[in-house]
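Provided herewith is a single structure, encoded as structure tokens, for subsequent inquiry.
For this view, one protein chain was removed and the others were kept in their places.
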Amino acid sequence: MNDPQQPRLTPIDEWEDEAEAMLDGVEYDTELGLRMARDAIRVSNGELSDAEFHEKYHEEILEEFGEDERPTKPEGFDDD
Amino acid sequence: MTNYGLVIDQERCIGCQACAVSCKQENNVPMGQFWNRVLTEGGDKIDTPSGGYPEDGGSGSLDMQYQPTACQHCENAPCVKVCPVNATYTRDDGIVEIDYDKCIGCRYCMAACPYNARVFNWDEPEQMPEEGTGDVAARPQGVVEKCTFCSHRVDEGLDPACVVNCPADARIFGDLDDEGSTVSKYINEYETDQLLEDRGTDPKTHYISGEMSPGRPQTSDKMESELDDVSPWSDGTEDVPSDADGSDSSDSGGSHHSIEGDADPHVPAVGSGGDD
Partner (left out) sequence: MTDNDGLYRRDVLKAGGAAAALGLGGGEFLQGLAERGDETASKRDPSIENYVGQNDVIQTVCSPNCRGKCPIDVHVRDGQVKKVEPHPPEDEQYKRACVLGLSHTQRVYDPTRLKYPMKRTDWSPDEPNPDGRGPDAEFERVSWDEALDLVAEKMQSLKAAHGAESVLFHEGSGNYGQSGKAFNRLASLFGSTQSAWGIDANVGRGFNRVTGTGFFLPPTNEAEDWENANTIIVWGSDLFASQFQMDASKVLDAVESGAKLVVVDPVYTTTASKADLWLPVKPGKDVHLALAMMHTVFEDGTYDEQFLRKRTTGPALIRKDTGDLLKASDVFEDGGENQVVAVEQGSATPVELEPETGGPYALFGEYTVDGIECETALTRLRDHVADYAPSKVAAKTGVDAENIRTAVRWLATRGPGGIAPSYALGRYKHGHIFGQTYAMLMGLTGDYGRHGNIHAHHAGGATLSAGGWGTPEDADPGPSLFFPEYPDAILDGDPHKVRAVYSIESNMMGNQFPDRQRFREAIRTLEMYVVADMHHTDTVQHADIILPAPHWFEQEDITSSWGSHPHISYRHKVQEPMWEARDDYDAIRGLAERLGFGDYFPETKREMLREIAGRDDDIDFDTLFEQGTQKKESVPIVKYTDAFPTETGRIKMYDDDAPSEEGVTFDVPRPLEDRTADDYEKADEYPLMFMQKHSRFRIHSQYEMLNWVREVNPEPQLDIHPSDAKARGIEDGEYVRVHNDRGEMIVKAKYNEAFQPGLVNTDQGWWSRDFIKGHHNDLTHNEVSEVGQTMAFYDVRVAVEPAPDNVDTDTYEADTLRGAGADARAGGD
């Protein structure tokens, strides 16, 4: 998986291909995983707030996983 | 608060792989997986330089440096944000960790980690020797795993395995919130980088490059914060606990211990070697 003979980190622009391969065959929504991965970095960057991120994916997560236990949940967020 | 971090001095790192392999050993990491890899900043393969061999007898343009890379324990960890079941979480002391009981194997965290630090147990994990190694139990099939900063050791006051085993004193572990710690001092004094800084993940692993630091000589496996004047390895009796059951003596410099009784060798189940 992470090859000890790989010389260096995968450059960020090739990362998505690699991420896609990782998610390949997963029982859950691959495309959702990729979108969330992209946006999680935007959260790290400060382009998106935790709350925005949480809300943006809340419905989809609930539908896919039946729960949403992410730590990004804003104060007073209505979970249902 | 405590906020653990790691400084890796790339000027000191000699690419020896002791950290990569001792990580596998300590953490019972399955064959085929690495939590910690020694990458090369250089050519297209590990252990090769960039640039070209000098044609004029001069020093030329060749360049190579090692970059040991594991989970960066990001302050703003994207993996934590995407985990729908909160299996990946950040501990109070800053260590990013996975609760394997909760992990459902969706691998969203792997996609979100820009450092390729995470591995997934596609199959039943295989260890060599089969019964496993090191000081933590193996993880089951179907979960994601990665570097824990050796939280099982840190919780007991010990430095991570990779830190203790680095022969170049290139790895320094400690509390970033403590201004007096070596990690804090080096981050102040030396030019340090974090990997993919522009991603805003704010890793707690910092790399020294440019000017070499004195490293941190490891003559003990204790964390810096646990060290008093006398090294636990020395003969100083002050450092030795008065034995719970009052064994008198023995610590007059003795640092040797044996297995009780006649240790029967363990004969492993060997796939191809047995003709018995």
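Observations on the model:
To keep things simple, chains are lettered A and B as they appear, and every chain counts its residues starting from 1.
In the analysis below, a contact is a pair of C-beta atoms (placed from the backbone, for glycine too) under 8 Å apart; a residue touches a chain by one contact, two chains touch by 3 or more.
Note that this is a predicted model, so its numbers are computed, not measured.
When the whole complex is considered, the residue among B:Q65, B:N86, B:S209 or B:S225 that touches the unshown chain is B:Q65.
Touching the omitted chain from subunit A are residues 4-5.
Taking the complete complex into account, residues 11-12, 14-18, 20-22, 24-26, 31-32, 34, 38, 43-54, 56-60, 62-65, 91, 97-102, 126, 128-129, 131-137, 148, 151-153, 155-158, 161, 164-165, 167-169, 212-215, 217-222, 231-234, 239-241, 243-245, 247, 249-251, 253-268, 270-276 of subunit B touch the chain not shown.
Note that in this section only the chains that are shown with their structure count from here on.
Rounded to whole angstrom units, the spacing between the C-alpha centres of subunit A and subunit B is 26. Across the complex, subunit B meets subunit A through its residues 20, 32-34, 37-46, 48, 67, 69, 74, 76-86, 89-90, 104-108, 110-112, 114-120, 122, 195-196, 198-202. Those residues of subunit A that touch subunit B in the complex are listed here as 1-10, 12, 15, 18-20, 22-23, 26-28, 32-34, 36-37, 40-41, 43-46, 50, 53, 61, 64-65, 67-72.
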